[in-house]
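Removed: one protein chain of the complex. Kept in place: all other protein chains.
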């Protein structure tokens, strides 16, 4: 059919390290014509409307806001306009405060080590590091971690919240079993959990009397 | 003998919830005369000396500091003066940092339940609640728990640190025996363990194959 493009929908905005952020949209039908998309935004308390600073870095149908264009504790009012020869259509406004869309990358360098201290209970010692992009050193971003583990053939994960630590001593493990361990992280207040880190395996020896 | 009173000793200061605190002292001999006691305190970096705000609430030889008089930004320098007709004597100074004297009340509502999930290991499921005073403000006073159990006629307690969880699954129990269980708690950083909760008993059935 020959018509203006359908209005697009802004589907997600995410900041991986609380310094930059990206928004993605889903185009509607293009009305049978080549259609182009313009992302426009204004910031809380300002009349000025700006255009997306970078349509390319994060791939098609996306807009990347680098550090210079990213402010916290202020609400962005974002819309995407689809335009073709027959006319244009604008998405519903999407309100974003970058403080609340931080989803970090998974933790890295996960290590598992069996420890058998003299005349004390043996345990599994886990350590990990924050995702490289996240600047936790300066205190700008504070991450919390949660680990999960289950016997290899088991069904149910056991999940343990460990706060801001990057290490954990695991005592209650069944000797002779093989376990899978994963860790994920989240900013200390707002934002969402990262994906789980890749699976790590550890075989608990049969004499690992707990 | 007719003499000034011996100098008293400040024996303990405790805060149950990091909001108020109490100090207790032990009088020395009263030198054969009616003796009265005055608790005086100053705050680090201040010349001003104050007297105990409340000698009654926590019973004899005690001083109770309510919320208004409790600051957790300063170290208190506390002394107790004993005075009778013949003269007076002052205790050694006792320095108090409220964060370090937090000793919560024991956990409450301890429940024990035998669980026999289909085709999975049976276990003893323990749950408890934080002490009422500390319960309301979980973020302000973060508690950690430790449980201990032993067969009724056994000698040695087995102690298990469970972190901030308020429930625990106990797998390794001997069928047919009767166990005693108690739980206590402590602030996550400084401060000391509460008393143990009252004893709870559980009879493990003989068919409770673990």
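By letter and in written order, the chains are A and B; residue numbering begins at 1 in each of them.
The definition used in the following text is that a residue touches a chain if its C-beta (ideal position, glycine included) is under 8 Å from a C-beta of that chain, and two chains touch if they have at least 3 such contacts.
Criterion: contacts and distances are computed from a predicted model.
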item	value
Protein name, per the UniProt record, of whichever chain is missing from view ("PRL protein", "tRNA (adenine(58)-N(1))-methyltransferase catalytic subunit TRM61", "Meiotic recombination protein SPO11-2" or "Type 2 DNA topoisomerase 6 subunit B-like")	"PRL protein"
Selected from A:111, A:142, A:165 or A:198 as touching the chain missing from the view	A:142
From A:38, A:99 or A:172, residue that would touch the chain that is not displayed	A:99
Those residues of subunit B which, in the complete complex, touch the missing chain	44-45, 67, 71-75, 77, 92-97, 99-100, 136-137, 139-140, 190
Hidden partner interface residues of subunit A, rising order	18-19, 44-45, 67, 70-75, 93, 95, 97, 99, 135-140, 142, 188-190
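In the analysis below, only the chains that are shown with their structure count from here on.
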item	value
Where subunit A and subunit B are represented by their mean Cα positions, the distance between them in whole Å	42
